[in-house]
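Notes follow the structure.
Shown here: the complex without one of its protein chains, the others still in place.
Naming follows writing order (A, B and C), and every chain is counted from residue 1.
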Amino acid sequence: MNELTIRRNKAGQNIKETRRKKMNRRTKTVILTVLIAAVIVSALLAGLLISDEAVAIDFANAKQKPSFEHPFGTDWMGRDLFARTMKGLSISITVGVVASAISAVAAVLIGIAAATGSKALDSFVNWLIDLVMGVPHLVLIILISFSCGRGLKGLLIGIAVTHWTSLARLIRAEVLQLRSEQYIAVSRKLGKSNRWILVKHILPHMIPQFVVGLILMFPHAILHEASVSFLGYGLPPEQPAIGIILSESMKYLSSGMWWLAFFPGLTLVLIVILLDHLGDNLKMLIDPYSAQE
Amino acid sequence: MVCEHKHLLDVQNLSVSFRMYDSGLEQKELKVISDLSVSIDRGEILAIAGSSGSGKSLLAHAILGILPENATARGNMRYKGEIMTPEYQEKLRGRQIALVPQSVSYLDPLMSIERQVLGAGKNAKERKPALKNIFGRLQLNESDGRLYPYQLSGGMARRVLVSTAVIGDAELIIADEPTPGMQKQQALEALKIFRELADEGKGVLLITHDVDLALEFADKIAVFYAGTTLELASSKDFRGGEASLRHPYSKALWRAMPQNGFEPLDGFQPYAENLPSGCLFAPRCEMCSERCKTEIPEMRELRDGFVRCFHAT
Amino acid sequence: MRLEAKNVSFRYGAGGRKILNDLSIYVDEGERVGIVGPSGYGKSTLAKLLAGYLPPESGEILLDGKPLPDKGVCPVQLIYQHPEKAINPRWRMRQVLEESESLNDEMLEKLGIEKQWLTRFPRELSGGELQRFCVARSLFQGTRFLIADEMSTMLDVITQAQLWNVVLEEAESRNMGLIVVTHNAHLAERVCTRVIDLSTINSI
Partner (left out) sequence: MTAKRIISVFFRYLVRVITLLFAVSVIAFILVSLSPVDPVQQYVLSVGSVSPEQRAELEDYWGVNDPPVERFGNWFRAIIHGDFGTSLLYRRPVIDVIREKFVNTLALMGCTWIFSGLIGFGLGCVMGANKNKLADRILKKICLLLCSVPTFWLGLLLLLIFSVWLGWFPIGFSTPIGVLNSEVTIWQQLHHLVLPALALSLMSFANVALHTRQKLIDVLESDYVLFAKARGESRREIMRRHGFRNIIMPAITLQFASFAELFGGSVLAENVFSYPGLGSAVSAAGLNSDVPLLLGITLFSALFVFTGNMIANLLYGAIDPQIKESYANE
């Protein structure tokens, strides 16, 4: 990618200079985003594809330290920790992604409804957001999980119900501000209907916010899923969710099996960090103004 | 442009450029001020007139040395004959050189007007007694001191901003667009204070896009175009009609004014991203020669004004 | 056809100060009426009332004897002082003209809009160029009256002359009515057939 740049110096002569255009930031960001997305998807697929016998009980080599054969070591029942962690990780990612998707869609619908609807609807939505934010997230999730008999359904609904509020408030504020812009008033005077304005003016502005908001919600949702299963809600014990692996590892901490707690948590943190970076990079690509560091 | 007596402020070939990110996240260099030369003496009001958004406010920030990090300034500036190094600028800011900014957003929203006008540090106490008559001079009464910026009307906000400069007893006052969209009478009334300051021997640099107002009020006018000054003329040259002006752009400006001919010149001002090489006005100039296209004309003296053009007479 | 404000009054918000009180003004087709006066005395508010952006507190705005339509395409179009606020920053310039179906070569040529601007974003153009798009956008088939609210205040003198020459030409050829709100008395005299000082018709 050679680019001919003409630079003027003091004396006014033009210095023609070819200079190898360093890989501009845009392509670097694109490559980084694709890379991160690939890692996350592979973790997801790896987890789903791992066969059951890889995580089967094998008392022969129980309580082994991390070795080449068992990179994360094995637990007190001889189950390979690495395989269980990857399986658990894919469950965490799926639950996190699905729950975030549900709450993000809810956030957009409620946010836009509050901004475009009647004053009463707007104040009701604000009251509702205060209500949901009033009860600590985990307490609300415990209640919802309890009401659904502590299965995956309760976990999904619980996380979805507690995550839409901040994005809804952000979208509502954004739409309210947009509707007050002059070019919207002009559009009305050009005979355009509210629906046309919503589709042509407001949505194109909201989509980047929505996509970035959605991606940035994944890490939180995954952390919540892990926390809730750690407390014993959500998935049945035999399912290898990260939260469950870690809560079971507590019993064996004092007996020196530190790897039971260390590695699953570490992989979870890595995935969360990767997702955060994915969100930031996407934000840079989609919405350059706001990302101007 | 060598001159014997020392100007209050002398700017030589100042260039200010910005590192910006465009949509493609590619970093570009935006030359917002290029080879600008201008000078001000005591007791004089110099207006810098040019269309809005062409970087005039940046000139004020460059003089005060408060450009943002992603900006680089080249060329040299002298205050009372002394090179303005960053350290010297820091000593001058707020004491010798005062800025009157554009809008009320330059006032701290959570601080009362009085505390802001008095300023910080030890000189705040010294200035306390002077506050009363400064407010009087600007038709602000004592009680206004307790107000907060959001409670000020447009007019009051402007007078408060002017008082921040007047109280500091600075010798050079830079007013950045002090009369936005004001009618002629209102504007002249608001600018009366600057005439008083000039008569007291201070230098006043008035940055405005209202050429009309500049002609009526300022002593000298610097015609600002695409980031540089093309001509430095006294306002009576402008009143003297097209013939007494020097640069083809100043003549085009004069012809385009409603009260003169209202005849527009074709073409547009060049953008900071792709400035033409050579004279910036070349693409629109009928006297444009080969030399204009390749070489940047220097400011030269002509009929006791200055012009940046090879062919001006 | 006549655009008329009859005994119009207006204040911002319930407790606010009354800005316009029992004011009447009219503009006929082909006329160019200037509205001048000090800034902050309600010129822009009157412009918004006449263009139907704000409902008057009392009195009415009539177009050809009938109230101004608040739904559908409005034959009275307003041009704001700051063009960058009146254009959607995320749209390309082509879309701005397509919104009012006024994207045709004849219009581009008349207003001196260059083809390569059409693919640009608003932030890549200057105030003068953006204002040309605003004018082009409001000069669609149905426009009968154009209200310029400090249209060229932010522009330099040359761009102002360029823009006004184009607008005057178009207004004459289509026998449109023109309302020019400005604080610049010279501009008002040059452009308008009749100039009104707001303070003479506003009983505040």
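Basically, a contact is a pair of C-beta atoms (placed from the backbone, for glycine too) under 8 Å apart; a residue touches a chain by one contact, two chains touch by 3 or more.
Please read these numbers as outputs of a predicted model, since none were measured by experiment.
**Q** With touch as defined up top, name the shown chains that contact the chain not shown.
**A** Output: missing chain touches A, B.
**Q** Which listed residue, A:G47, A:G73, A:G96 or A:P219, touches the chain dropped from view?
**A** A:P219
**Q** Pick from B:G75, B:G119 or B:P180: which residue touches the chain that isn't shown?
**A** B:G119
**Q** One chain is left out of this view; which of A:V135, A:A173 or A:V199 touches it in the full complex?
**A** Per the contact definition at the top, the residue touching the missing chain is A:V135.
**Q** Consider the whole complex, including the chain that is not shown, and state which of B:Y88, B:Y106 or B:F310 touches that chain.
**A** Answer from the full complex: B:Y106 touches the omitted chain.
**Q** In the whole complex, not just what's shown, which of B:E29, B:E90 or B:E142 touches the removed chain?
**A** With B:E29, B:E90 or B:E142 as choices, the missing chain is touched by B:E90.
**Q** Contacts of chain A with the missing chain: which residues?
**A** Touching the chain left out of view, chain A contributes residues 127, 130-131, 133-139, 142-150, 219, 223, 226-227, 230-233, 243, 246, 249-250, 253-254, 256, 258, 261-262, 265, 268-269, 272-273, 276.
**Q** For chain B, which residues touch the unseen chain?
**A** Chain B touches the chain not shown through residues 61, 64, 66, 90, 92-95, 98-99, 101, 103, 105-111, 119-121, 148, 150-151, 164, 168.
Please note the rule applied: only the chains that are shown with their structure count from here on.
**Q** When the C-alpha atoms of chain B and chain C are each averaged to a single point, how far apart are the two points in Å?
**A** The computed centroid separation for chain B versus chain C comes out at 31 Å.
**Q** Hunt down the residues of chain B that sit against at least two other chains at once, touch-wise.
**A** 23
**Q** Could you please specify the touching residues of chain B with respect to chain C in the complex?
**A** 23, 50-53, 154-155, 181-186, 209, 211-212, 252-253, 256-259, 262-266, 268-269, 271
**Q** Which of the residues in chain A end up touching chain C in this complex?
**A** So the residues of chain A in touch with chain C come to 181-183, 185-187, 189-192, 200-201, 204-205.
**Q** Could you please specify the touching residues of chain C with respect to chain B in the complex?
**A** For chain C paired with chain B, touching residues are 36-40, 81, 121, 126-129, 150, 153-162, 164-165, 183-187, 189-191.
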